[in-house]
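A single protein chain has been omitted from the complex, and every remaining protein chain is retained in its original position.
So that you can tell them apart, the chains are marked A, B and C in the order they are listed, and the count of residues begins at 1 in each.
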Amino acid sequence: MLKQYPTIRFILMRAGWYFMTFLVAVTINFYLPRLGKNNPVDIIMGKAGSGLSSEDARQKEEKYLQEFGLVKVKDGEIVRNAEGKPVMASKLEQFGNYIKMCFMGDLGTSFQTYPKKVLDVIKEAVPWTIALQLPTILFGWIVGNVLGALAAYRRGVFDKVFFPFALILSAFPFFVFGMLLVYIFAVLFPWFPAMGGYATNLEIAPSLAFLSSAAYHYILPFFSIFLILAGGQAIGMRSMGIYELGTDYIRYAKSLGLKEGKVLMYLFRNAMLPQITGLALSLGTMIGGALITEMIFSYPGLGMAMLTAIQNSDYPMIQGCTLIITVSVLIANFTVDILIGFLDPRVKAGLQMGKGA
Amino acid sequence: MAIFEVDKLSLHYLTRFGQKIHAVTDVSFSMEQGEILGIAGESGCGKSTLVNGLMGLFIPPLYPTSGDVRVGGESLMGRTPEDVRASVLSRKVSMIPQGAFNALNPTRKVKDIAADVMAAHLKGVDKKQIYERLKDRFDLFGMDTKRVLNSHPIQLTAGERQRSVIGISTLLNPQMVIADEPTSALDVTTQKVVIKMIFDLLEKGIFSTMIFITHELPLLRHVANNIAIMYAGEIVEKGTAEQVVFDPRHPYTKALMGAMLSAEPGQKHRKPTAIEGAPPNLANAITGCRFAERCPSVCAECKQKKQEIRIVGERQVRCDYAK
Amino acid sequence: MQNDILFEAKNCACKFGHGKKVVKAVDDVTFDIKDGEIVSLVGGSGCGKSVLAKMMLGLHHPTSGAFTYKGEPITDYQVHWREVQAVFQDPFSCFNQFFTIRSQLKSAFGIYKEKPSNFEMEDRVDQALLAVNVKPSEVEGKYPFELSGGQMQRMLLARIFVLRPKVLIADEPTSMVDACVRANILDYLMKLKEELSMTIVFITHDIGLAYYVSDRLFIMHKGKIIEQGAPDDVTQRPKSEHTVQLLEDIPEIHKEWIKR
Partner (left out) sequence: MKLLKNLLKSPMFVIGALLFLSTLLIALLGPVFYKVTMERVGAQYGAPTAQFLLGLDDLGRDYVSLLLRGLRSSLFVGLLAGVIATTIGTLVGIYGGFRGGVVDDVLNMLTNLFVVIPSFVVLILISASFKEGRSLTLIGVIIGMTTWTWSARAVRAQSAALKSKDHISLAKLNGDSTLRVLLVHILPYIFSYVFMVFILQVSSGILSEAAISMIGLGPLDTVSLGTILNQAKNTGALGDGIWWAFIPATVVITLLVFALYLINTSMEGVFNPRLRK
């Protein structure tokens, strides 16, 4: 099948694999919250009714039960037993409903901001998270790797100064560094805002005032993620680079009298491949760490949305957030996988020789 | 006039603890245009270190101790690395490495590696010209040029890789080629194919002077005009291929020949004898003859006295007792 | 016991992979190996000689045809390995770096159902070391990385002297050692044959070496045995083109090898 198009076959195979992973992730997302003593049904019962008259509470409760696919539904109406009480769906039916809802893009309704849909809350938060994380991870990766490769190639004084610096940076936990930056640059020396994504008196609009405020609020969170990430990548690249420097092909390239820049390019490109793989593997941790940074800066992204949800036991919201995060990590991983396939001929050659992906 | 002269060349490695390992000591020889010199010896005798020294390529921890290397009368010593890179490597002296599989950048196509070499040394040639020249050159090798050039190293067979490496090393018609065990990892059939290819290039005048390093003496008999035998960093005997192979004078050369086997008729019941023992540790200072420990005709004197090269029957031998 | 047949293969093949990517590493071979002889399998890289060797050790299985040892298919490896042992190409990678050579030579006794007494085991290790010209004190307390390549290859052979199997499969034991100690290794192979009347299967790409040690030569090419016979017959009156080629490719000092 598709033998003559190894590239398409490669992409399809990876896509299939990730789709399967996605299904597993959805399953986990469904079952894990049901592990503990607090069954979502009970929580909904408890949450929905508070502060309402009994009839209103019952209606709202049933609406919830229906929205979350926890009861049997026929022709848009809840199936009721003899006493008029809703008939609960089995776990498997609930799961089926959950999957159906996921694919239709319906992540349920938030408890806390009722009747706002979870998806709508997430839609507001995601652009902030993307705006913060995508550039930081990309820049951090590039800057870290370039400096790391230089340190490996040049060694000497540059390396002696650079290496300990990068080592210390990379050892900082995200949240610790975030807190220190807030304390130093927002509290001790109030040069930058301590929290938020923009000044609270502004409307979200493409106005100059808003954009400049957003940029001003962007600086501290950006650096708190960027520096740590770049440090960690630089350390990894440095050791990969030193390893590659000792390989036969680098020695041969040198003996042929290739220009220094060319040799450095050989080195960088080949040492970079395991670094990309490493990036793929650590994306989950990275995004997680960055989300906590968001919480520290009260940045209006997914991290903050999730924190609020956790504080209010807003389960649909928590589940929605975790699902979105998982999906983005999977998409990012898929992209990186395909990228490696194109950059490293050995991966595709392995595929052609029938070793699979 | 000699095209390649090596004058009392000594090289050392510097270990992490500041210790000097004298891997090559006092190597001298000169080569005429068109000469093929074979260098043979056991593993660890300094052959591969010598290769770097002969190219003026000193990558730490390898350093020159003393002596000189001259190509066409021009010294390679005391130059900046950039000068050596731009004016010596690939053009004057080029190396064919052992183990072609690891020598080619795994993520680069053969044609791109070759183009990099040209771009590093030729000014004002555009890409198209480079590929034209490349194609012409690789056509000489009797391979499927288009496929080989457009392949990544992993897609080639061992023989194709070795031939590509030879093609790349000789791309700029170097005055001097140093082949460092180019066939040691190959089976006998592929070995012959590769040697044939080298001879083809010689015949077509791509290059004319070569040093061929190997631990297989019988092979050198067919490849080289002259043979130098190395032991523990020194040349112990040097003469024409016939002299060294059929009439060795140094005890070490004799022992090496005695250890050889062959499938020739009548050879079956000749008993080869191995050389017992191991070469001396080059980190230590050695006063006497370096082969004394393993020499069958050792005497009290040569354990103490450093042996110098002397002329015995038209060849150089580093042994006072050789006849 | 002389001339009993040990290994016997009839139309034996060993394939790897499936579908269109199938590789016939060993293809329709028929041969026998008799007790007490040295047989050499000769061929270039990828000719299937190593796979055939692994089949004899029971590490690969034939995918078709009959392959027997002493008339029976190999089933119980623990029993098989008491009689059939091997030395490999790279002596350094053959020993565990974390244990002394001596303890590893001793652990070879693990193949026996009932180990001899400790005293006897130590004694046999000493004898084996002496058999390969190494004083037991020289390797006492030594780890594999403390010895040279030639010495390590001898340790592999010492292991065989310890076990004294009936058959030795020697898979390119000389290709990683310097030319000047090669003869040494071959001498010990001869010694194993003469003193312990061992049957030896010697695998090499160098027909010269094979000629020197063996009683019979098998020439392999593309998974098939294309020629077998006495060394003098094969080398002087080769029947197949490939054998002629192999002979021509060896750079012998006394003959014309390549035109220049």
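Brief remarks on what is shown
Operating definition for what follows: a residue touches a chain if its C-beta (ideal position, glycine included) is under 8 Å from a C-beta of that chain, and two chains touch if they have at least 3 such contacts.
Because the structure is a prediction, the values reported are computed rather than measured.
Interface note: of A:Val24, A:Val87 or A:Leu138, the residue touching the hidden chain in the full complex is A:Val24. Taking the complete complex into account, A:Ser170 is the one of A:Thr136, A:Ser170 or A:Gln275 that touches the chain left out.
In the full complex, chain A touches the hidden chain at residues 18, 20-21, 24-25, 28-29, 32-38, 155, 167-168, 170-176, 179-180, 182-183, 187-188, 194-195, 235, 239, 242-243, 245-246, 280-281, 283-285, 287-289, 292, 295-296, 306-307, 310-311, 313, 315, 318-319, 322, 325-326, 329-330, 333.
Panel shows chain C; residues 57, 59, 77-78, 81, 85-86, 88-90, 93-99, 107-108, 110-112, 159 of it touch the chain omitted from the view.
Here is the rule we go by: only the chains that are shown with their structure count from here on.
Centroid to centroid, with C-alpha atoms defining each point, chain A and chain B lie 55 Å apart.
On the chain B side of its complex with chain A, the touching residues are 52, 55, 57, 59, 82, 84-86, 88-91, 94-95, 97, 99, 102-108, 113, 116-117, 119-121, 152, 154-155, 165, 168-169.
Interface residues of chain B facing chain C in the complex, by the touch rule stated above, are 42-43, 158, 186-192, 195-196, 199, 202, 215-219, 221-223, 245-246, 255-256, 259-265, 267-268, 272-276, 278.
Within the complex formed with chain B, the residues of chain A that make contact are 247-249, 251-260, 262, 266, 269-270, 273, 343-346, 349.
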